[in-house]
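Structure provided below as structure tokens; questions to follow.
The other protein chains are all here in position, but one chain of the complex has been omitted.
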């Protein structure tokens, strides 16, 4: 299966707005968590159907509907109806291969995001799609499977830390995106630490397997890049949106998030370039090693080949070969061979091959 | 024949607006299919000449004229006259090598598109030009030969699925483009799957033929790129056009299509970069293998050349060569040889060549 | 002589607007052709001096003054005076190394263009400068030597084909540029065909001369690029100019030309990248071949060196060497050698070197 | 630890505006220096707590609060309160891995800068974050540890050199940034001098260690790039800001600083490209040396192998081998060998291998 683009065979030629789940089912049945909080109190519960979502919430309160599992397209359709999410956005929520983006209409803002995770067992960065719909006093999040990364936000709501309990639904949306981007930095940092640790192997001890490691690294950096680039676009959009769903005071936070995204992007770029450098250095190191192998061969061959030749000459069976009959010929020959060997060694030493 | 640009020899120096078919004739005679549909009913028929196209269609109905085969320039000229298509657009409809683009005038919007297909028998992505003229209540499509890819749209019209029967001619145009872009994603996905399958060959088992495969891959990626890049420009144009032919409510769909195009573009870019990486890794692997070959040679040569030299020395025929006459000389020599061989092996093992 | 920039030694430090011919004289004496045409009739003649150009032409008629040969700076100066061409433009007309561009003033538009030609005898794309001044009802073209490429336009005027006889001087200017760009596509197509034909050589049969061919190709692609890039700029300028010399109805044609230019540019880019790919593949192929050569050497050496060593051992002249005196020693040795050889061959076969 | 991105594990999932120190503590306890100056006099002192900062300073005076050591988040929080620095900026002041940037609000401008230093003992360019808040008549600087680089500015204030004593707090901010950028140029100059000195090694005397040196260089250039790129953005922002905190007359200085930044950027780019060139040249040099090694081997082997073969032939023990019994056979053989050797040498000399 292609890693960088998911199979759309199921939806090929389907009409726009068709609700077809594209992805791998990761849960047996979907799970909905509801959280309603205001300055005064917090209420949390699991619900079974969309009908259990309250029609109205108190003035100033914020509702967070968290949906895990996307295979139940019926459920998603109902949510869409309840919160006036356009069919095209619903389609993309179910198509879990969306490019990070934000869609705006009068009633809501839909965010398509990606959560990154480094999975050690396959040495790959993988990414689940996280969709989020921001309505007037509600945030709905859609995830393929339960995940831990929003837990700190829930804790903050429960414990009433910071401004979250009285800052509106747009602030909640901001906090959730911020949490995901924090996770990106975490992934990049892991990758960076691994990469800088690999430096020694690349520079001094590269082996055949090093090449594959570098390639895996490049692919992972590419995967992160694919997620971060469009995020930057999203940030630029958010920082100049005129949507009524976003309060003036939230913009300060969005600008900060924009800066964080830029920093993330530049770090990815640096590791991308570094991976390219690794590839070049690896190649030069192979060439260096071949050079060394050749030197060993050449030194051995160049010293012994002439000597063997001399021995060969005195191994011939000519009737008349005067040197054979002198008393010290053998020792003279050995001496001559020694001189030749020493001369060759000196020559190679001068050439700095030794 | 150049793959990336078609021969214009026939039209070289021809006057602008000349109707000359540039391409390979793919049908014996052209074929026109007519489809008129409205909220209430659908009518389909094959027609022989442009004169059979009805002068007027009911209020709210949409007519789709589908022309297969472009060699009959007369026919195309007549259609142009009937639907007020400017001569310059007609010329480009017949010149089947157009860069994807859209041309706008008061009466119609002409789209020049490309349909991509991976043809296994030649291991190449090929692309037919598909031109489409959007008029007030009519869409005319021009194709070089009959093709299956618009069939799902026809089915949707026949079965009245979704909004297509009451959404106007601009929605039909959108649906047709969307269908083509879906096909791009399909091509890229195939290429991606093939590419990721090749990964193992590139990393562990590369051969001479691998190089050619990588090159073919790069060319195919380049071919897709050539089609997708201008599509993005077209999308940007459509998303801000003020043409009266496009209804306000259709823009939501065009934005969605724009996102899909961007996603397509980024996937192509990733595979483009991956193909470049393959080339580099292939090269490093060749260097690695040469290094290995050299090691084998050097180990063999470096061990046996000194030994052969020793044997050579005792093969000389000197009258006075004392060692020859000691009782255990031969065994001493063999022992010495063994020590040298073991020492050399240890040396190579230390160097990690073994 | 530098190919990509012509020597300006003659004009170094000359005052702006100095009329100095920079280029190679390609004709003995200049030649002026005059063509005056209107809806009703066409008149053609050769003239000797600028004074023979009629003061006025009939309402609705267009005059085309075609000058071949630029060494007569006097002549060019007179033409400049007659048609109010600014000195700085005249200077550039004579300096035949201009970057394609367009200069605008109230009375005229001056186009600096380049005609491309693939000259087989030197395997080079060469390019002559073609300058063109568009005045109210006149077009003046300047060429270094007579050339065939405007002949089809003259034919079209003579035979009154298309709209040329009644479409004004701006349309003539457009048609002439269009003819040149058609020629570019022709050059690129030739290059592309040659390039794709070279593919087989690069992939399967590369030799030392292939490298030079690839380099020549790159240089030629670079030469075309240098001509096409600025043309795109010129097109963008023309498509939004407010000059009164260009009629509203001509813009449709200019947009079409703009599209053609973009297509040309992209084809050049693709061949540019392909040439780079060829260079990389060539390099990998050399490495592959070296690898193959090494394998042959290693196989031969690794099989025979041990065998030769064994023969060497039994060629020694020790008094006491028991194996020499056994009855079947020789055959045992031959058998042993055979086993070693087969084992080595099996080893190499397992390593896929055979 | 990843060099290009600092661990945010401590702040992962923390709420926005949390004051958490991210970095390595470099001082035991923080240190605050206060400087209040006006046209007439200068006052300097160390203070222990934020409460010691005067509520008001004389009309026309400027106060510079210099904080060393950031681990005391309490202190930073108090300063934030006193000077109305928004929590998000305080958070970034403590997170010492900020991308250089400037944050604007009604009451102040916060600059996040970076100070570069080439540390010889680790052969690395390192960079401390320097944050600076510009308020109406106050500048607050935050540094991780005491550093010498602002000393010349203090000297200038003390000695009343130039306009600094009467030019306002924005001029002080400008002077401090200017001082940091001067330091960048200093770092780049050091790097450049080192690099140009390395040229000879790369071109004529490259060794295995050269590759690592080049890699280190690239990493350092990359580190500087990461600091300079965003600085350019900051300069563009400052040159068109409408903040009331910046006086009209200060813009001249900001434009000059912008030019300096551009120059810095271009120098970095040149050294970046040069480092890439070094890598390529290094690789070609390795290939050159391998070529040379191979030539030595080939010359030795190609001369002696045929000679050894001849000797081998006359070392065979055939009963009937006529040449063995001629009187001068041995000398004829030696002569033949000499001729072969000379012919081979001539052949290699002709091939320019000698």
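Going by the order they are written in, the chains are A, B, C and D; count residues from 1 in each one.
Here is the rule we use: contacts are C-beta pairs under 8 Å (C-beta built on N, C-alpha and C of every residue); 3 or more make two chains touch, one makes a residue touch a chain.
What you see is a predicted model, and the numbers here were worked out from it, not measured in a lab.
Touch with the chain that is not drawn comes from one residue among C:119, C:248, C:327 or C:350, which is C:327. Remark: the omitted chain is touched by one listed residue; of C:124, C:160, C:190 or C:317 this is C:317. Of the listed positions C:48, C:136 or C:212, the one in contact with the omitted chain in the full complex is C:212. Not every partner is drawn; the one left out touches subunit C at residues 1-9, 11-18, 86, 88, 92, 97-99, 101, 103, 105, 208, 211-212, 215, 218-219, 222, 226, 229-230, 279, 282-283, 286-287, 289-290, 293-294, 296-297, 300-301, 304-305, 307-308, 311-312, 314-317, 321, 323-325, 327-330, 333-334. For subunit D, the residues touching the chain absent from view are 149, 152-153, 156, 161-162, 164, 174-175, 178-179, 182-183, 185-186, 188-189, 192-193, 195-196, 203-204, 252-253, 255-256, 259, 262-263, 266-267, 270-271, 273-274, 277, 280-281, 283-285, 287-288, 290-291, 294-295, 297-298, 301-302, 305-306, 308-309, 312-313, 315-321, 353.
Operating definition for what follows: only the chains that are shown with their structure count from here on.
In whole angstrom, the spacing between the mean C-alpha positions of subunit B and subunit C is 26. Averaging Cα coordinates per chain places subunit A and subunit C 42 Å apart. Each of the following residues of subunit B touches two or more other chains: 283, 287, 290, 294, 297, 301, 305, 308, 312, 315-317, 321.
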